[in-house]
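Removed: one protein chain of the complex. Kept in place: all other protein chains.
Letters A and B mark the chains in the order given here, with residues in each chain numbered from 1 onward.
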Amino acid sequence: MGQILEINGLTKAYKDVTSIYQMSFTLKENKIYGLLGRNGAGKTTLMHMITAQLFPTCGDVKVFGEEPYENTRVLQQICFIKESQAYPEYFQISDVFATAKSIYPNWNDGLANQLTQDFQLPLNRRIKELSRGMLSSVGIVVGLASRAPLTIFDEPYLGLDAVARGIFYDRLIEDYAEYPRTVILSTHLIDEVSQLLEHVLIIERGELLFYEDAESLRSRIYSVSGSSEVVETYMKGKEVIHVEKIGSLVTVTLLGKKEENNKKQAESLGLEYVPISLQKFVVDLTTKSREKVVKGQ
Amino acid sequence: MNHAWNVTRMHLRYNSIWLYMPLIVLFSSFFINLIIAVLSDVPIYTGGVASVYLFMLITGLLTLRNTFSFAIGFSFRRKDYFFGTFLMVAFVSFSTTVLLALLSYVENNLTNAWGNELYFFHLPYLNDGNVVIQACVIFSLMFHLYYLGFSISSVHRRFGRYGMMILLIVSLVAGSLISAIITYFHWWQIIFTKVIAYSAFQLSWGIGLLTIFFILVSYFMLRRATS
């Protein structure tokens, strides 16, 4: 399968901060990727560089084998839906869709209409009169109906309730199954999307900490809890992500190796073994990273 | 380039602002003046037509704020945005020019200043010469003012508030220096008589050169601007 995105030594430095540092990775065609990490980790900056809306300080980005900057062939195959998208003040929803239709060659009116109904969007209402949730729905309609070979959703559902988010997931899967494309999902609601993801990229402080098959990562992350001495014995030689103490009870989040049977080992010591969610893993991982920095100062 | 046209179409969705607003302002000004002209006996020379030029300047300043981030966010190239906007401005300037030149002709040649000595569309100096010459002056002025606004806001897009401050300071310093030099050498008189000696049509060529400079500035600013 072809590579659709190639990032090499990508760095974005501002006067006082470096928001992306020496990042390199590739994405393959027609898969769903989760781009995870906390606010300020550099996700949005990265996505802006992929879509040539921001200029890298150094390193390069190739989408579909070419530089995206001022490249129509590449750009019209990328649809980037972001929470902070600005719209012209006097635009109606229908104007947004018409503009999207004019640029994205795979735009599908039928799907756009269906989604408009699903989200109950008033086509003639002005963008500035929409609620936060409706505005998010507009982005979702554009993101799905454009059927762009690279579709990027950056926190697409601010202000949307669980029902509307459910509609988004359902339509995404349905349409993706029929018209495969590469999707990058960046969100805080990891639990809701973790089963949609084929691969996971975890970013923290501008660096790529993890890039792994979602299933494989899920099988490696777990926590054990028990009394502190036993847990400490168990922890030796293992990759510990996070330690939490409540009285004499210690719970540690760990990253196991694939081939090990972590469960048996833990249970034989009388420890409680619990598989953890991707969301908890990301939270623990990024908390650890920030603590390290604080201690280091 | 096909997408440049799509940018023009995007601007056209704003038609109430781009097309109707300036006309509404212009004609309400005209009719108020006409009523005054009918009621009074003295000839009225009014600069009501300036509203159109002012509109071009303001629109030039606001276009980027309204549509640039959106267009870039929706996968348009900066180049297409630039040329699509250029097309839109050319279209608006051209159609307004035709209208103004026509009204100037009606005022001057057909209605004898609307029968009430109201000089609204045909002003001395600005509207000297035949209709084509007048059209050139109007068109170049509209284009010039639009791109004056557009280039200023493109510097803002490219370099942010900081860049704007520098631009402001540099133009202030340069302006004061030049006027100080002119004052020192007593050139004001010479320059003034020279400029007056040129017709509005001749001056429009100079303005045209300046406009090209603004257009180039904004092009290169936008090429490196971020959303």
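Please note the rule applied: contacts are C-beta pairs under 8 Å (C-beta built on N, C-alpha and C of every residue); 3 or more make two chains touch, one makes a residue touch a chain.
Following the convention adopted for this analysis, contacts and distances are computed from a predicted model.
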Tell me the UniProt name of the left-out chain, picking from "LLM class flavin-dependent oxidoreductase", "L-serine dehydratase", "Branched-chain amino acid transport system permease protein" or "GntR family transcriptional regulator".
"GntR family transcriptional regulator"
Name every shown chain in contact with the chain that has been left out of the document.
A
Sole contact to the chain not displayed, among A:52, A:121, A:184 or A:197
A:197
Which positions on subunit A touch the chain that was left off?
31-32, 166, 169-170, 173-174, 176-178, 191, 195-198, 214-215, 218-219, 222, 274-275, 277
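Following the convention adopted for this analysis, only the chains that are shown with their structure count from here on.
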Between subunit A and subunit B, centroid-to-centroid distance (C-alpha), Å
46
Of all residues in subunit A, those that touch subunit B in their complex
48, 51, 53-55, 70-72, 75-76, 78-80, 82, 85-91, 95, 98-100, 102-104, 142
Could you please specify the touching residues of subunit B with respect to subunit A in the complex?
3, 6, 9-10, 13-14, 16-17, 66-67, 69-70, 72-80, 223-224, 226-227
